[in-house]
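I'd like to ask some things about the structure below.
Only one protein chain is missing; all other protein chains are in place.
What follows is chain A.
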Amino acid sequence: MSFERIKEKLNILADAAKYDVSCSSSGSKRTNTNKGLGDSSGMGICHSYTEDGRCVSLLKILLTNHCIFDCAYCVTRKSNDIKRAAFKIQEVVDLTINFYRRNYIEGLFLSSGIFKNPDFTMERLVAVAKKLRIEENFNGYIHLKSIPGASDELMREAGLWADRLSVNIEVPTISGLKLLAPDKKHEDFTKPMLKVKNEIIQYKEEKKVLKSTPKYAPAGQSTQMIIGATGESDKDIMYSANHYYTNYNMKRVYYSGYVPVAEDSRLPAIGSQVPMLRENRLYQTDWLLRFYGFSINEILNDKHPNLDIDVDPKLSWALRNLNHFPVDINAADKRMLARVPGLGMYSVSKILKARKFRKLNWEHLKKIGVALNRAKYFIICDSHQWEKRDLQAYQIKSLILQNSQGKFRKNYSGQLSLFN
């Protein structure tokens, strides 16, 4: 094959695929049993990191960037004047195998612009996955994009070869979707999601009866939302995310700060800052919901439709609910420990184990790795020293901000920088 031509295609089609955030390669249970190539039974691995600090775990490319749709937020939309290219099925297979053998990647993330119609496109994606699995005996990770509007039969087949399937809903609100992607209907996105969800449930049921039931999308499905393109509130985004977690059994919802890619009066102008801090706060909220036992209306509700920018969402919740504090480190249950600002789940687990041996004091907590600069206002432990002043929420907040540094602080500080 001609490496020069492949190189050119790879540049175009990797460049167009990079706005998909998902790069996870974990959660699958595909072991290498047949002396074939690859194994995706363990944890995910990030093989490299780009200069923007994002993980490179999968070969993330589009099959083609030809597209019949004209979604305003998308770099490959029909009306955008860019170079177009398309891979042959065999080319994608060869690239994946050769990158995998050199330990560059964990597998393939294949998406595509929609050419002709959704089914025609989905068929090609499925063909790549099938070829990798059957002809190349490949057990690495495969993430396929479900093309909105693809038929149920194709979605079923896709799940048989892929480890994960995903549809990006991109715009969290239906009104936003109407504005930015007038050709697409909300149902086009949810239909494949629903199919995949039901197939996974069915697979789990059948597996109980017949152990050899072929795997169906063992790493589940995920979706992605663009942040900061349509003026939605944090509440809109997180309630929408919560909806997908509960109703479609999503493994992950990703949040992607909008990177302006085109001049369009409906969108932020080219050159506006990517809302990275907001993205970070949304991920923190996502984690609180999934691992820390918070429910969504505790963090975001009509009274607080947006997350605080200057402090993290857990601290922000604690400051609004000082009546739950101070928490006694040596007595509180796991649920309450997880709610203390400055305590992560690792610290919580260490505390729970260590306090069976002795009562813990400040020294112990510090060594365990608790972020005491935040935690100290919210806890008591085996010591006579604790925060005895009756501090108000705003006082605690300003004390914490004074005595800590944040990597994003300069972005929202009212203080002008002297040297800049």
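What we mean here is this: a residue touches a chain if its C-beta (ideal position, glycine included) is under 8 Å from a C-beta of that chain, and two chains touch if they have at least 3 such contacts; residues count from 1.
What we mean here is this: contacts and distances are computed from a predicted model.
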Q. Which one, "DNA metabolism protein", "ABC-2 type transport system ATP-binding protein", "Oxaloacetate decarboxylase, gamma chain" or "ABC transporter permease", is the UniProt name for the chain you do not see?
A. "DNA metabolism protein"
**Q.** Absent-chain contact - pick from A:K7, A:K29 or A:R290
**A.** A:K7
Q.
Using the touch definition from the top, which of A:R133, A:K197, A:K235 or A:K350 touches the missing chain?
A. A:K350
Q: Among A:K60, A:R77, A:R133 or A:R164, single out the residue that touches the unshown chain.
A: A:K60
Q) Out of A:N80, A:N137, A:S151 or A:T213, which touches the unshown chain? A) A:N137
**Q.** Which of A:N98, A:S175, A:N247 or A:N306 contacts the chain that the document leaves out
**A.** A:N98
Q. Can you name the residues of chain A that touch the chain not displayed here?
A. 3, 6-7, 10-11, 14-15, 17-19, 31-32, 35-39, 41-43, 45-56, 59-60, 95, 98-99, 101-104, 137, 257, 259, 274, 276, 350-351, 353-354, 356-358, 360, 364, 367-368
